[in-house]
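Sharing a structure, written as structure tokens. Questions coming.
Note that this complex is displayed minus one protein chain, with the remaining chains in position.
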Amino acid sequence: MLLLVEQVLNGLQLGVMLFLMAAGLTLVFGIMRLINLAHGSMYMLGAFVAATVTAASGSFMLGLLAAVAAAALVGLLVELVVLRRLYPRDHLDQVLATFGLILFFNALVQIVWGRQPLFMDVPEALSGSVEMIPGVPYPAFRLAIIATGLTVAGLLYLLIGRTRLGMQIRAAASNRDMAEAVGIDTRMLYSLVFALGAGLAGLAGLMAAPILAVESGMGESILIETFVVIVIGGLGSIRGAFLAALLVGLVDTLGRAFLPTLLRLFLPAATADGAGASLASMGIYILMAAVLLWRPRGLFPAPA
Amino acid sequence: MKLSARKRLLWYVGGALLALLPPLAGLADEPFMVSLASRILIYAIAAVSLDLILGFGAMVSLGHAAFFGAGAYVVGILAFHAFEGVPLASGPIPVSGTNNALVSWPLAVIVSALLATVIGALSLRTSGIHFIMITLAFAQMLFYFFDSLEAYGGDDGLSLWSRNDLAGLDLGDDTTFYYVCLGSLAMFMLICQRLVNSRFGMVIRGCAQNERRMRALGFPTYRYKLLCFAIAGAGAGLAGALIANQTEYVSPGLLHWTRSGELLVMVILGGMGTLIGPVLGAAVLLLGEDLLAIFTEHWQLYLGPLLILVVLTTRRGVYGLLLGRGNDGG
Partner (left out) sequence: MVADWLLDTCALNKSFGAVVASEALSLQVRRGEIHALIGPNGAGKTTVINQLAGELLPDSGSIHFDGRDITSLSVHRRARLGLARTFQISTLFDGLTVSENLALAVQPRLGHSYRFWRRADRDAALGAPVAELLDRLDLGALAGTRAGALAHGDRRRLELAMALAGRPTMLLLDEPMAGTGPESSRDVARLLDSLKGHITMLLVEHDMDVVFSIADTVSVMVSGRCIASGPPEAVRTDPQVRRAYLGEDD
């Protein structure tokens, strides 16, 4: 039971990180109709900058600011130089060009930071653990991730639902031409949305840095998981992305934790462990395929 | 007419170059070229097979490496059992492993084709970006399946003790193996060439251009597209069987989504919707990697922007450039 609580928290933590990634990706798809494989590169940059700045300055807050700012700036630059030209192109072109961006950024990171992975310490203030439920100590840093993720989700909700910018985003997402016709500067809006998404990816990278090894290519695995999230949630839907992110986080974490044990009830131990691990790592892909076959446009499709 | 003469010239020059490559490499004292060329030929088969669905059928799959890897694993697993002397399956009809290419290569092709049939049957119910994503999802499933398949090395992969036996040929000899790869590519391209120009090929091209009209004309488009997807899977399976032999090693890396991405790159770089294009693309990409790697270990730094440039400036690829202006690359 205690293990279950801990694993659910782990699932939530993965879920909110996926949401930070998914928010930008799904917005960019919803508004600009762009498939951006290079989104994971912004995450990777965020992690590298965070690790470096924090190590150099000794301040986690500085690291945070630098990571988010660097990712947002690089994102803006990439949008201006390359991606903007891809909006009218078909998905195949977008996949290829942004695949090229991945290659570029992975190599760039290797040149700047070398091939050895970096490791980043958990900030002093969050290095302990918190016993929210008696008997279940949980690392404070992971709790902070969950809290930050939920806060960002709330802020995004307000931003999109309540502000002038949010109204423009919604207008552009539902009808680009109409948005332009009523005088929204879509070029500006696209750049802004892109920078916002990249900044959030950088934030996710910062959060991952103390948990995972910071290395070239780290963006790819989370990128694919993020795509799973936004496809399940319904492309272009922030709300869908949020719910799907939590779902995917929980399915992945709980699957890894409990599937082998569960299968031991029916199968010999060795087989159960093997099959369990195998099924658990396939879990989210099975989930996505099932969702797509059941509801081809995802769980919460954005209005067309 | 000038265009077709130019095309024919390309075929002749290319064919002669490929046929004479091993002795030329020997003269130039660069024997490793033969092994690199074999690798290119193998990837060319995989790329041509992808182009069947991508270029001719307009089905953008980001999971083609699954069939490539599956073919490689069939060969790897059969060889593993043959070497260990452990039957693959016991029971009423025991199945043993084998090192015989005449058994394991066709099996690799069949397994990949069946896999493609199942994956295609599900994926083709979606379209557009969802098709891209669902093919990716299935390929990732297979990647993790082999990644956690501890009996066959898990994420470390599986080493083969030797290359397969092919009707008395010594595949261990790089030159012999090269000609086997060349023969396989030639055979596969001939099949594809007939295929795309046949009635079936016309139906596939029709589906790519206007599936709605195809249905209105009375074609059950789903079935035709599925068969095309399966044939492409079979081609990738053959390439997989060959790559397992070339490197004498199979690993989940063969199925990773970035491998699918590389295959897409080869097709586009070379010129999609043509049969020579993907071959040129495989050659340019793998040679480029090799050449850039001589000057810098960070060759991807140059390859990435190059790729973006190709996408932004031309859709006709290298083949289109070679043929010159004023054609559609077809």
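By written order: A and B. Residues from 1 in each chain.
Criterion: a contact is a pair of C-beta atoms (placed from the backbone, for glycine too) under 8 Å apart; a residue touches a chain by one contact, two chains touch by 3 or more.
Predicted model, so just to flag it, every value in this text is computed and none were measured.
Student: Give the labels of the shown chains that the missing chain contacts, considering the complete complex.
Tutor: Counting the whole assembly, the omitted chain is in touch with B.
Student: Which candidate, B:F83, B:F200 or B:Y249, sits in contact with the chain we can't see?
Tutor: Reading the full complex, the residue touching the unseen chain is B:F200.
Student: If the hidden chain were put back, which of B:S96, B:Q209 or B:T296 would touch it?
Tutor: Of these options, the touching residue for the absent chain is B:Q209.
Student: Which positions on subunit B touch the chain that was left off?
Tutor: Answer for subunit B: residues 194-195, 197-203, 205-206, 209-210, 212-221, 224, 227, 328 touch the chain left out.
One rule holds in what follows: only the chains that are shown with their structure count from here on.
Student: Give the list of subunit A residues in touch with subunit B in this complex.
Tutor: Of all residues in subunit A, those touching subunit B are 29, 35, 37, 82, 85-86, 89, 91-93, 95-97, 99-108, 110-111, 220, 224, 227-228, 231, 235, 274, 277-278, 281-282, 285-286, 288-289, 292-293, 296-297.
Student: Can you tell me which positions in subunit B touch subunit A when the two form their complex?
Tutor: Interface residues on the subunit B side: 54, 60, 62, 122, 125-126, 128-130, 132-134, 136-138, 140-141, 144-145, 147-151, 257-258, 261, 264-265, 268, 298-301, 303-308, 311-312, 315.
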